[in-house]
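Have a look at the structure below, then the notes.
Here the complex is missing one protein chain, while the rest keep their positions.
On to chain A.
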Amino acid sequence: MDRRHFMGQSAAVLGLLAGLSTQARANLPKAEILVIGGGYGGATAAKYLRLFSNNTARVTLIEPNTAFVSCPMSNLVIGGSRSLAEMTSPYDTLSKRHGIKIIQDSVSNIDAEKKMVKLASGKTLRYDKLVVSPGISLNMNSIEGLAQANKDGVTLQAWKAGPETVALHKQIAAMREGGTFALTIPEAPYRCPPGPYERACQVANYLKQHNPRGKVLVLDANQDIVSKGALFKKAWAEQYPGMIEYRPKSNVIGVDAKNKTLKLEVEDDVKADVLNVLPQMAAGEIAIKAGLANSNARWVNVNFLNFESTARKDIHVLGDAIQIAPLMPKSGHMANQHAKVAAAAIVAELSGWEVNPAPVLTNTCYSFVNDREVVHVASVHQYNAAEKTFKTVPGSGGLSPAPSILEGIYAWGWARNIWADSLG
């Protein structure tokens, strides 16, 4: 037991000795709180459960990986200007500095009736409150031939940052002179709305320097660019003239791995040298397996006051896995913000207090159009009690007027600060 745990429990004992009718208050240090997933949502939730409870809550984080790898910024690894190590943070600060118990394992099942979590190792854990932040799952079966092609490394997703991110950069670097890199985008909603268009910039930026006759082909299932459209189109035209071909309403339905060919729903097949195929996405596997994905069997509906699943009591779901409120992006920044609202609500509930009736969320999202210049989109989301959802505030938020180096400095500053806020 660390000093913080000790002090918190002392305070609880003191409260009981004082003869107060504070049973609910005493539940806070007694409750077992489990957090599944150490991404932007889960790591932040674990840390802020400790901070908001003045280090009295007992928090266990279950995460299979030994370190956190950020999806935001990982397009820079694909473009070759940054390394994956620069966007990797250890988990041990959460235990050393904040007293969070970390179990390196994955969850194989959640029994919401018995309030038990079963780990892949076979161990079971009981919970009073469960936070589920599982990220996304990639539905490889939504595109014919993709599951095998991805397994064989013929196509890569690199949408969950990690080994595939590095592998994709290597494929681009090894591409024949004048070759084509094809990126496919599924219909929204998907993780990180501007991410694919930033990726197109990063690949073009690399090719401009190392393979100037190379091409980037963007096959987008959507009607138009989903986020920062005008800014990306302008950057493509000005910085990469003739290099990036954008085709909206281009839905990929199959992959011919042998011939490196993509089959489209309407248009003719497309052959390319490097295939980066992003399939339809859904809530992380454990959320679906546990019966939490009650929005079209893909996303998790939550009560936006405390992020509790509408399907299961005492299970709070965060981040990309949820069915979003209007104009709420699936972003790392937003997952971090979900986590703070949920952590405060859980601390309030376990203390016998009313949950904050007016939470606020913000989002900021930076995209690199080359290795130094950046554009952003920002928004503020206030809870609307009448409609029980978050709404963006009219007149607030917005876009950059143009790419700038100053925003490039802020973008990297944002990354370092959010990594420290979530994991430090």
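Note that a residue touches a chain if its C-beta (ideal position, glycine included) is under 8 Å from a C-beta of that chain, and two chains touch if they have at least 3 such contacts; residues count from 1.
Rule of thumb we're sticking to: contacts and distances are computed from a predicted model.
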{"item": "Among \"Binding-protein-dependent transport systems inner membrane component\", \"Cytochrome c domain-containing protein\", \"Transketolase C-terminal domain-containing protein\" or \"Probable glycine dehydrogenase (decarboxylating) subunit 1\", the UniProt name of the subunit that does not appear here", "value": "\"Cytochrome c domain-containing protein\""}
{"item": "Residue among A:272, A:302 or A:361 touching the omitted chain", "value": "A:361"}
{"item": "Absent chain, residues of chain A that touch it", "value": "1, 6-7, 9-10, 13-15, 17-20, 22, 25, 47-48, 51-52, 333, 336-337, 340-341, 343-344, 347-348, 351-354, 356, 359-362, 364, 376, 378-382, 392-393, 395-398, 400, 404, 406-407, 409-410, 412-414, 416-418, 420-421, 424"}
